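What you see is the complex with one protein chain gone and the rest in place.
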Amino acid sequence: MATIVENNAKKQLLWIGMGSIIMFFGGLTSAYIVRKPEGNWLEFVLPEYFTISTIIIVFSSIVLFFVKGQLRKNNSAFQLVLSVLLLGLLFTFFQFKGWQQLISQGIYLTGEGSNASGSFLYVLTLAHLVHLLGGLVALIYVTIQAKKNIFTTKDSLAIDLTSVYWHFLALLWLFLYALLNFY
Amino acid sequence: MSDHHHKETFITKYIFSTDHKMIAKQFLITGMFMALVGMLMSAVFRVQLANPGEYSVLYNLLPGGWISEDGALNPDKYLALVTMHGTILVFWVLTAGLSGTFANFLIPLQIGARDMASGFINMLSYWFFFIATVILMSSIYVEGGPASSGWTIYPPLSALPEAIPGSGTGMTLWLLSITLFVVGSLLGGLNYIVTILNLRTKGMSMQRMPLTCWALFVTAILGVLSFPVLLSCGLLLLFDRSFGTSFYLSDIIINGEALHYAGGSPILFEHLFWFLGHPEVYIILLPALGIVSEVIAVNSRKPIFGYKAMVGAILLIAFLSFIVWGHHMFMTGMNPFLGSVFTFTTLLIAIPSAVKVFNWLATLWRANIRFTPAMLFAIGTVSAFITGGLTGLILGDSALDINVHDTYFVVGHFHIVMGLSAIYGMYAGVYHWFPKMYGKMMNKTLGYMHFWTTFICAYGVFFPMHFLGLAGLPRRYYTNSSFPMFDGLSDINEIITFFALAGAVAQAIFIFNFVYSIFKGTKASKNPWKANTLEWTTPVERIHGNWPGELPVVTRWAYDYSKPGAEEDYIPQNVPLKEGEEEH
Partner (left out) sequence: MTNLLIALVVFLTIAAMVQLVRVNELLSEITNKDTNEVTDEDNNQNGILFIIIGFGFLAFVIWQMITWDHLLLPPASSVHGAEIDGLMQVSMTLILVVFFALTPMLFYFAYKYRGKKENTAYFFAHNNRLEVAWTVIPTIVLTALIIYGLRTWDRAMNPDVSDATVIEVYSKQFDWTARYSGADNILGDANFRLVEGRNTLGVDINDEKAADDIVVREVHLPVNKPVLLKFRSRDVIHSAFLPHFRVQMNCVPGLSTQFAFTPTKTTAEMKENEGEDFEYVLLCNKICGSAHFNMQMKFVVESEEDYNKWINSQKTVQNTLTLK
């Protein structure tokens, strides 16, 4: 049984790690913001698949909020975390669909006919997805543990950490989506 | 940290250890090994500079194909050597070797914790570093050789193998290696921050923390905020190199062929790179300065002067370090107003640095100095920091930078602040904490010999470089003999090389002392330096969990040396206040 101090420490490790991830995306975002006004920038409409995936990830975040409530009622968190995991996989699927759509629109990462605006879109969304994979791994672990009914209100470190990270990924995606659509 | 009675195997004790003290030593040994490699590289290229185009026996150290038929070093391999030398010394030795060693070793001990917040993540941080090391070293032997575009790897040179052979496989491996290195550093940094915030023992408030801890704490924060930007910088370079994107590249003809890249800017790379690059030098310097504060206080038998101001200076330096990066880019054609802003912030950073120097001088004033080898190196650090810091005022001034940018003036400056100041700080740390790390004492006479020879040789190598720079000599030149205007400088080059080789040999004294003392050194006592900080209250043999019984309880700051009214000239932090005694 881990102490409160140990749990706090693990949570802080995650928070600072997320700070680092923010700086990483900060670097990419700065590059994007600086490059765009320089010209030679192809404007295009973002495939709707990305809008769908945005809705999915926001929804998954909302679902995750209800887990604490379930634990308080002494219920298993299993169904809810499983749902979040499935929604996460669905998000991933729609990201891929979005990229497919881009290619069919003629927006490429590189090569003949490609443009910086397309390159940035691919790199930003890919970087986000790579970090999301970490979230999916955490969700898989938590789902398995939840099936064994391990979590209680007092002892839910893995769920707490996974939730914080997952919410972070959702917020990060919202930021990127806004950047790509409105800047 | 609950259970410390698990059975230890050779693997869990020495290889995949989660004990911060063992991990620290892993960083130290790897750092020392890489320092040797980096130093040998510099010996090779210094020989080329003193005797351009001639064969040297040192070239036997190099892989085949790096020497031409008449025995001369190949020009592009000269650039490979300076690149790898810079990479190894900046990242492997002065970041991992310095922070990795001392943050890991000292933080739990000095704050009174059993271990780091997560021993597992700590173990991972070393092994990421180890794998990064293997990859970097292997890049030396690939076709085309290792990365050769300077440790600053500006594109397009670093993006195009046709521009220089090392920008092929060698550069790809460099990027891979640095990615793993950065991840390892971040994992370490996370731990250092969280451990200091959460695991300080009872009574150890932040205001009672030793300056070394403060320095390591702030350094870790610098790292977690700045290293990720290097990753984003490198990611975009990876895409340009391997996937043909145009983040950094545009309008290029190479080998007669017009390339497809359009719209990219190498200046974007420079901004992203230096956004890490500048904080990086403070990531290197601050731990060294923190170590020096500790060593000076203990060996002066006096409190460090102006503890609060010292903490404030560390914080101010860290904050300012984020807004000075443009001073590496004055000559890129940036908007002159932007250049002015960076000049302003850069010269500002001189102020907290000056405060630190004055505080050290005030600590030495009316002290009762005990010259352990560590103390010698600490004083050496202060000297080098004064010297190197002052030339920074020239370089930070944009108008003056016009004629000294990328000349040997810069090379002299950064070697004196990093190669002297930071390395001396590292040496001071090793000599000072060796008894705690290995339970043995290092030989004092060999330590003295090591210091004085190094001190003389190092200034002999790097001070003359300022004159080379003011004579207009650019850096990263394979030879100075192509320009008649530099013909008069060959004497200086020979002097520099002489001191460089002598200095390199002098380090053998340290290596010998270090290795010999681990096995045959006299057994150390618990607190050979009669110091106040908590690490000296742990048993000599070093145990898991650091203290055999309860954790110490802290009642005072770390600097009650020669406190009036006290029996001894030191009072450890866990000694309760006497009746009527006031805490400083």
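Quick notes on this structure:
Read from first to last, the chains carry the letters A and B; within each, the first residue is number 1.
In the analysis below, a residue touches a chain if its C-beta (ideal position, glycine included) is under 8 Å from a C-beta of that chain, and two chains touch if they have at least 3 such contacts.
Just so it is clear, the structure is predicted and the values come from calculations on it, not from any experiment.
The shown chains contacted by the absent chain are B, with contact judged over the whole complex. Within the whole complex, the absent chain has one touching residue among B:164, B:289, B:461 or B:554, and that is B:164. Within the set B:206, B:485 or B:543, the residue that contacts the chain not displayed is B:485.
Here one chain is not drawn; of B:203, B:244, B:439 or B:474, the residue touching it is B:474.
Among the residues B:150, B:244 or B:439, only B:150 touches the chain that is left out of the figure. The set of subunit B residues touching the chain not shown comprises 57, 60, 74-76, 79, 149-150, 154-157, 160, 163-164, 249-254, 258, 263-267, 300-303, 305-309, 331-333, 336, 339-340, 343-344, 347-348, 350-351, 354-355, 357-359, 361-362, 364-372, 376, 379, 382-383, 386-387, 390-391, 393-394, 397-400, 402-403, 405-407, 441-446, 448, 452, 455-456, 459-460, 463-464, 467, 470-472, 474, 476-480, 482-485, 488-489, 492, 508-509, 512-513, 516, 520, 522, 559, 561-564, 569, 584.
Everything that follows uses one rule, which is that only the chains that are shown with their structure count from here on.
Contact residues on subunit B toward subunit A in their complex (touch as defined above): 1-2, 117-118, 121, 186, 189-191, 193-195, 197-199, 224-229, 231-233, 235-236, 239, 243-247, 260, 262-265, 268, 271-272, 275. Contact residues on subunit A toward subunit B in their complex (touch as defined above): 3, 5-6, 8-10, 12-13, 16-17, 19-21, 23-28, 30-31, 34-35, 38-41, 109-112, 114-116, 119, 123, 127.
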